[in-house]
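Some notes on the structure that comes next.
The complex appears here minus one protein chain, its other protein chains still in place.
Now for chain A:
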């Protein structure tokens, strides 16, 4: 099961990297979103995929899943949410100011 998910993470990472290298502002943001999900899955898988019960049900701690990755991923998702919304607003303002969403045209001349 772990190997299957690792392959999935690899695919997500490569798709995200491809999108990050695109010229359109929105696709770059999409690339960031895909990569962030790949990383969240990586955290879950690196901690080990268990089938135990929730730690609250079984207080002995012997047969329960590790709760820490879930807490970590939840925090990371919230941070990613904030970042995404900020980036989208930033991209919109950039588009309004420059009348283009093509990063190639946003290189800028040296002497301005």
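One rule holds for everything that comes next: a contact is a pair of C-beta atoms (placed from the backbone, for glycine too) under 8 Å apart; a residue touches a chain by one contact, two chains touch by 3 or more; residues count from 1.
The definition used in the following text is that contacts and distances are computed from a predicted model.
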Chain not present in the shown complex, as UniProt names it (candidates "Multicomponent Na+:H+ antiporter subunit D", "Alpha-ketoacid dehydrogenase subunit beta", "Amino acid ABC transporter permease" or "Aspartyl/glutamyl-tRNA(Asn/Gln) amidotransferase subunit C"): "Multicomponent Na+:H+ antiporter subunit D"
Hidden partner chain, residues of chain A it touches: 20, 25, 28, 32, 35-36, 39, 42-43, 46-48, 68-69, 72, 75-76, 79, 82-83, 86-87, 90-91, 93-94, 97-98, 106, 108, 112
